[in-house]
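Excluded from the complex is one protein chain; the other protein chains are retained at their positions.
Which chain is which? They are A and B, in the order written, and residues in each are numbered from 1.
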Amino acid sequence: MDIVINISSGLCLFIGSFLCLCGGVGMLRFPDFYTRMHAAGVTDTLGSAMILIGLMIISTGFLVFIKLVMILLLGILIGPTTSHVLAKAALHNGLEPLLGHEEDPDTDNKETTS
Amino acid sequence: MIIAATLAIFVAMILAIIRGIAGPTLYDRILAVNMFGTKTVLLISLLGFVMGRPEFLDIAIVYALINFISVIGVLRYSDTNEFKHTPANKDSIEKEP
Partner (left out) sequence: MKDLFAVVMLLGIYGLLSASFFVAMDAVDVAFTEAAVGAGISTLLMLVVISMTGRREITTRHKPMSALLVVAITGFLLIYGTLDMPYFGSADAPIHGHVAPRYINDSMQEIGVPNIVTSVLASYRAFDTFGEVVVIFTAGIGVLALLSVVRRPEDPEEIAAINDSMHEQHLVIRIVAKILIPFILLFALYVQFHGDFGPGGGFQAGVIFAAAIILYTMLFGLSTARTVINQSFIRLIAAIGVLLYGSVGLATLLSGGNFFDYNVLVNDPIAGQHLGIMLIELGVGCTVAAVMIIIFFSFAARAEMQLNNKKQRQDKDKDKDNKNKEPSSC
C-alpha cells in the first residue's frame, strides 16, 4: 500500500514538473505574445494541478489535505481567468497577433510576367 | 522526488524571469510576472513539504490571491493612452505585399 502511494505521488509530481518545464521553455521559444500566452496559461494550470494532486496523495493530515484542495480550486479558477483578461486587454490596446503567411497565389503570376 | 520537482519549478521560474527581462512588449512582461507568481505558489507548497512544515500552505493561498489581484490591478490601471501600441510597432508584423 505504501509503495503504491509513493509511486502514484511520484508519477503525478513528475508529470507536473515536466509540464511546468515545457511551459517555461515555451515562453522563451514561441514567436509572439499570444502564442506565449498559450504556453504560460495551459501548462501553468495543468502542471500546478498535477503537482498539487501529487502532494495531496502524500499529505500528512486532514487540514493539510483541505488546504491543498483549496489551492487547487483557486488555481483552476484563477489561471484561465487571468489568461482571458490579459489577452482581452492586449487586443483592446492594439497589440496585433502574428498572422501566418498564406501560400501566395501571386507568385505564379509574377514569374510569368517578369 | 519532491526535491526534483522543486528544482524543476525553480528552473521554470528562471526561464520566466528571462522572458520578463527580454520581452519586447509590455504584455510579455506582465505575463512573465504572472507565471512567476504561479510558480512561486507551487514552490512554497513544495518547500513546505520538504522542510516538514505544512504551515507554509497559508502563505501559498495568500500569494495566489495577491498575484491575481496584482495582475488585475496592472491591467486596470494601464488603460491610459501611454500603454497603447502606436502604429510604428505594427509595421514590422505586416505581410510583405
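Just so it is clear, contacts are C-beta pairs under 8 Å (C-beta built on N, C-alpha and C of every residue); 3 or more make two chains touch, one makes a residue touch a chain.
This structure is a prediction, so every number in the text was calculated from the model and none was measured.
**Student:** Looking at A:L11, A:V25, A:L72 or A:V85, which residue reaches the missing chain?
**Tutor:** A:V85
**Student:** I'm checking contacts with the chain that's been left out. Which of A:I7, A:L28 or A:L77 qualifies?
**Tutor:** That would be A:L77, which touches the missing chain.
**Student:** Since one chain has been left out of the picture, which residues of chain A touch it in the full complex?
**Tutor:** Against the missing chain, chain A presents residues 77-78, 81, 84-85.
**Student:** Can you list, in ascending order, the chain B residues touching the missing chain?
**Tutor:** Chain B touches the chain not shown through residues 17, 20, 26, 29-30, 33, 36-37, 40, 43-44, 47, 51, 53, 55-56, 58-59, 61-63, 65-66, 68-70, 72-74, 76-78, 80, 82-83.
Everything that follows uses one rule, which is that only the chains that are shown with their structure count from here on.
**Student:** Note which residues of chain B are touching chain A in the complex, please.
**Tutor:** 1-2, 4-5, 8-9, 11-16, 18-19, 25, 27-28, 30-32, 34-35, 38-39, 41-42, 45-46, 49, 54, 57-58, 60-61, 64-65, 67-68, 71-72, 75, 78-79, 83-85, 90, 93, 95
**Student:** Which of the residues in chain A come into contact with chain B in the complex?
**Tutor:** Interface residues on chain A, with respect to chain B: 9-10, 13-14, 16-18, 20-21, 23-25, 27-28, 33, 36-37, 40, 44, 47-48, 51-52, 54-55, 58-61, 63-64, 67-68, 70-71, 74-75, 78-79, 81-82, 85-86, 89-90, 93-96, 98-99, 101.
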